[in-house]
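As you look at this complex, bear in mind that one protein chain is not there, while each of the others sits in place.
Chain IDs A and B follow the sequence of writing; residue 1 opens each chain.
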Amino acid sequence: MAEVVLKDVVKNYGNVYAVNNVSFTVEHGEFVALVGPSGCGKTTTLNLIAGLIPMSGGDIAIGDRIVNDLDPKDRDIAMVFQNYALYPNKSVFKNLAFPLQMRKLPKEEIARKVNDAAKLLDITHLLDRKPRELSGGQQQRVALGRALVRDPAVFLMDEPLSNLDAKLRVQMRSEIKRFHHNLNATVVYVTHDQLEAVTMADKMAVMNGGLLQQYDSPANVFAHPVNTFVASFVGSPAMSLIPLDVATQGTETSLRSPEEGWELPLSPMNARKANASSNGKVVLGARHSTLKLHRQAVPGAVPGKVYTVEPTGDVTFAQVFISGAVVNISLDPSVVIAPDEKVWVEFDQERMHLFDGQTTMALQAA
Amino acid sequence: MSIATGRATAPLAAGTTRKRAGILSRIIAHRTDYLYVLPALIVMLVVIAFPIYYTIELSFFRTPPNLQMRDKIWTGLSNYSTVLNSSVFHEVTIQTIIWTIASTVFAFLLGLGAALALHREFAGRGLLRALLLIPYVISAVAASYVWKWLYHSDFGVIGAISVALGITDEPINFLDNRQTVLASLIVVNIWKEFSFAMVMLMAGLQTVPDQLHRAAQVDGANTWDRFWHVTVPHLKGVSMVTILLLMVANFNSFIIPFVMTGGGPADASHIWITHIYQLAFGRQQWGVASAYAVILFIVMMTFGYFYVKALTRGDETRAGD
Partner (left out) sequence: MAVISETAIRPVVRKPIDWWRWAGRAFLTFLLLFTVLPMAWMVLTSVKSQFAAMQYPPQWWPAEPTLNNYFKLLDPNSRVGQDFLRYFWNSFYVSLVTTILGVVVAVPAAYAFSRFRFPGRNFMFFAVLVRNMFPAVVFLMPLFLLMRWMGLVNTHGSLILTYLTFGLPLSIWLLKGFYDNIPIQLEQAARIDGATRFQAFLLIVMPLSTPGIIATSIFSFIGAWNEYVYAYTFLSRDSQMTLPVGIQRFFTEFATDWPGLMAATFMMSVPVVVLFLVLQKYFVRALTEGAVKH
């Protein structure tokens, strides 16, 4: 077991910076999810940790060793690939045995370890089959087994669940979590699905365009997104974002809709944040559960128009146009409301987010 | 809370200012990659680069028939003017063009027809495809002998059939006749290679999505419309490559004319390649033949440009380092 440290890691292909100056530390035994949209550099980061591709700059340490120049085989890691990468011409047994053979373990020990891993993963009955004779879920287990069998210091997983159907994905999610718990393993887990990251990880590293946006616990990332990208990426449905102007009259600060002219007065705390904006514009962020819907005008509410209504069973989501932006609001299923209806939306001053209109960074009270 | 401040919108950090690696350091970084290519490279150099250089050199000299290089005499461009001014060269050039174009067009059309007819599943389809491919697989020498026998002026079966069917009064002398010889050889060539076009186009047809055909059918397109608007656009790429490969192969063919007629009668079935061979190894005019080869070389480079372009289409950079 070991910690993993990335320091100023860079990987570029010509002018394309797949990974740009990324630093973070995965503590011993921690489960870290590397999350971000497709093409943001997650796989590249993982491959750099694994040593599959050479770094353009920076340092990576696993345990107390700088591993920059070490071959993958010498880094004491195991990896699970998105498409499983099972050796198609080898049986399941041979797939599991391969990493042990490469380490020149005696035959009996290999057989014992393979059987142990197979039992753990409940794939003992599949040992003689070829990968193509397995279902997606079974292949997934074999891939996991091939990583487990060797007892490595660090597990790397690249979107291991994305090829499974929705139901199986939920099941494997809890199994992987369970393994992590039982083995107390250090895991770096790549996914483009923020829900997976939020539900599984101790910490999540949100990436975009090769840059690390935020590295923190899911709860903190959810509660305090550092910028509009993270705010809109984490959470489902996403945080709603409304671009507004800052209007100051005497000591009162409010937000004004540039299109509709209405004003939303701010609490003193939020006013201080809004006044820190670099260009007099802010982006107001609010999660669906913090908003209240009214059928008449009430103080502190702003006007909007219902766009669609989506009942999901235990919650109904309404999408409301406010100042040209679409805002998600969760409602009790008993509420009856129709598209095009005129409504008023009340914001929770304690739980709203304010981002700089120019830099998109979360505003701090000055 | 650890935060990477401003990364999303701030101008790119350290990475962008890093200098682009120089070509030399890139070569050094990839030095082991070259080991894989080295054996192939050496063989190719010895047997390709060296001969090309040598041909060019020979084309500027008059070299004695026994090819003793130390006795060669510098003649400048005179070998080139000998080639370009000879009337046989002009005649052979026209024959080469006819040979190349006619063989390509007919082989392609027969292949296309066969591919379309074979696209539908039916019993014995695999066997039929295999049978049609046999001429392509066997040696051109074998094909030449078989057809030489079919065309035989006295006992040839083709002549006998045409008499039996009342098409002609007596057997035609196909090969010893300036009027018929080139066409007769082209038939052999088409026989030999149409199934190549067939296989290529069959593979191409498999890439046409069935859904498109069904969609067109629903839109009221008849068989011809569907062929023209669905199949043809999809076959464009494969057809390009197939035609290019056929052109190159036909332009370069040697065995059929050489074995069947030796370029005769009176040069009527020579094409560039057989003509060069005759000038070199028949008449020992090494310089002239080399100049001829260099001219051919230049023509081929033009072909080559399109060929590589057509073939490397889609060879976009893949992952991997």
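By our rule, a contact is a pair of C-beta atoms (placed from the backbone, for glycine too) under 8 Å apart; a residue touches a chain by one contact, two chains touch by 3 or more.
All values derive from a computational prediction rather than experimental measurement.
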- Query: Out of B:V92, B:M200, B:V230 or B:A268, which touches the unshown chain?
  - Reply: B:M200
- Message: Which parts of chain B face the unshown chain closely enough to count as touching?
- Response: 23, 26-27, 30, 33-37, 39-41, 43-44, 46-48, 50-55, 58, 67, 69, 110, 113-114, 116-118, 120, 128, 130-135, 137-142, 145-147, 149-150, 152, 154-155, 157, 160, 163-164, 171, 191, 194-196, 199-200, 202-204, 206-207, 217-218, 220, 223, 237-238, 241-242, 245, 248, 251-252, 254-255, 259, 273, 276-277, 280-281, 286, 289-290, 293, 296-297, 300-301, 303-304, 307-308, 311-314, 317-321
- Message: Touching residues of chain A against the unshown chain: what are they?
- Response: 47, 50, 52, 71-73, 77-79, 81-83, 85-89, 98-99, 102-103, 146, 150
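As a working rule, only the chains that are shown with their structure count from here on.
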- Message: Can you compute the centre-to-centre distance for chain A and chain B, using the mean CA position of each chain? Integer Å is fine.
- Response: 54
